[in-house]
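Note that one protein chain is taken out, while the other chains of the complex remain in position.
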Amino acid sequence: MKRQIPLVLVFTFGVLLAIQYFVPSEPSQRGYEFVLDWITIIGIFAMVLGIWSQIHVGYYKIKHRSEDWQYSVVTLVSMFAMILFGLSFFGGLHGTIFRLIYNNIFIPIQATIFSLLAFYIASASYRAFRARSAVSTVLLVAALLLMLRVIPMGPLADPINKIGNWMLLVPNLAAKRAILIGVGLGGVATALKIVLGIERSYLGKD
Amino acid sequence: MEQTVSMGTILWTTVGVFLTFCMFSFLYKDNPFYKFAEHLVVGVSVGYWAILLYYNGINPNLFSHLFVFTNDPTTGAEFNTWKPKFDELYYIIPALLGIAMWTRFSRKYSWISRYPLALYLGISSGIAIPVTMKNNVLSQLRGTVVGLGFDWSASGFLGVPQGIWDIVIVVGTVSSLIYFFFSKEHKGAWGGAAKLGIYTLMIGFGASFGYTVMARISLLIYRIQYVRDWWKMIF
Partner (left out) sequence: MTLHDRLLALDRRWVFGVLVLFVITPLFIEFSVPVTPVKEVREIYDFVEGLKPGDYILISLDYDPGSLAELHPVAMAMLEQCYAKRLKVITLTLSQTGAQMVEEAVKDVADSCKLYHGFKPERGIDYVYLGYKPYPGLIILGMGMNFRIPFPQDYYGTTLDSIPMMRGIKNYDNVKCVINLSAGNVSDMWVADGNARYGVKLALAMTGVMAADYYPYYQSGQVFGIIGGMKGAAEYELLCKNPGTAAEAMKVQVFAHIVIILFIITGNLAFFLGRRKTAPTQESR
């Protein structure tokens, strides 16, 4: 029962929702709305798992004095501080301190984490991007042509722009289309495997 | 007209710039400032998300069906009076299913979480099958062949008739798909088509790399502009 009922649920709802796409009748649309409404609520509760997981990991590191456990204190204190300042008493989502922390702590750090990638791409361009074979040379030349579009090249600007546009709308399009078709077929196959109960890893162990 | 900046704004922006440099310090080597900022952002983001989930998630989508909400006459916003509403009490069922998800962490009761998870997977898989088929496969196949004009009169890229480029797209797409078909050995004509496919794919990846360089540099530029604006504010 612990494994059979979930499999029956997956099959029933999977088939119903797949068929619903082709049935535009009023009861079908009502049922679809109902399902979407409920599943959104279930999903919101599932999100709480992530928050609990973060608290649990931090607590475990502090309790067992793992390596760098002091930083877990920083994580937990900042999390609870943010939750405290987000309560209605302090103005909720629109509270002053809540917004200030978001704008002056969260945004700068988050944005800077991603900006570090600029340095790594520069390093990779210098140390790893090699024209070792014909295939990698093609990749290198394509990348260089697209990068040259950004640089004002005077009389060469127009031809480079045209070649860049051609590259995006002909060979790049063909390549990405093939990937999209492959991903689509793979996605449909995986969804079918889940609905038919062939893929059962989500059930976990007994 | 010069605008005066408040001391609060200067202080908070200085905190932001300090944390920016804490993150940049990682480029030299890993250090306590970087670790502090990294753990701080994790805590702040989880706390922010928890509050957002309550005010934008559970409160409007669940509590508005279970409890009576009234209007605040000044702001127009609705607030929860916590008085139970009985006409939509069936919304307790998705709430219970959602809470059942939380048993995932219990060794003894984790099997309960399979039911709402199965519901979620069944619904999303069922929806995905026709939509993915239409979006990723049928529309793309239509765009590859039917949507193309094979117009020999209109001038396409580089002065070549558009019809030629349409054929190039078809050949490129088919050869790239052949490359990904590993159930048949890449030999002979099939191998030749796969080789053409890999070259087409490399042009695609090169285009992506070119764009990626611009994307990554953009992020760095924005941070430098932020520090520069702070500097102008102070001095």
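Letters are used for the chains, namely A and B, taken in the order the chains are written, and counting of residues starts over at 1 for each.
Throughout what follows, a residue touches a chain if its C-beta (ideal position, glycine included) is under 8 Å from a C-beta of that chain, and two chains touch if they have at least 3 such contacts.
No experiment lies behind these values; they were computed from the predicted model shown.
The missing chain, though absent from the view, touches A, B when the full complex is examined.
When the missing chain is restored to the complex, the residue among A:23, A:131, A:156 or A:198 that touches it is A:131. In the complete complex, the residue from A:18, A:76 or A:121 that touches the missing chain is A:121.
In the complete complex, the residue from B:5, B:158, B:221 or B:234 that touches the missing chain is B:221.
Within the entire complex, the positions of chain B that touch the omitted partner chain are 27-28, 45, 48-49, 52-53, 55-57, 59-61, 64, 69, 71, 75-79, 124, 127, 131-132, 134-136, 139-140, 142-144, 147, 169, 204, 207-208, 210-215, 217-222, 224-225, 228. Those residues of chain A that touch the chain absent from the view are 21, 29, 32-33, 36-37, 39-40, 43-44, 47, 93-94, 99, 102-103, 106-107, 110-111, 113-115, 118-119, 121-123, 125-127, 129-131, 140, 144, 147-152, 157, 161, 165, 168-169, 172-173, 176-177, 179-180.
We adopt the following convention: only the chains that are shown with their structure count from here on.
Centroid to centroid, with C-alpha atoms defining each point, chain A and chain B lie 4 Å apart. By the touch criterion given at the top, residues 2-3, 5-7, 9-18, 20-22, 35, 37-54, 56, 68, 71-72, 74-83, 86-87, 92-93, 98, 100-121, 125, 135-136, 138-147, 149-150, 162-163, 165-185, 187-188, 191-192, 194-195, 202-204, 206 of chain A touch chain B in their complex.
The touching residues of chain B, when paired with chain A in their complex, are 12-13, 15-17, 19-20, 22-24, 26-27, 35-53, 55-58, 61-62, 91, 93-95, 97-99, 101-102, 104-105, 110-111, 114-133, 135-137, 140-141, 143-144, 157-158, 165, 168-174, 176-177, 179-180, 197-214, 216-217, 219-220, 222-223, 226.
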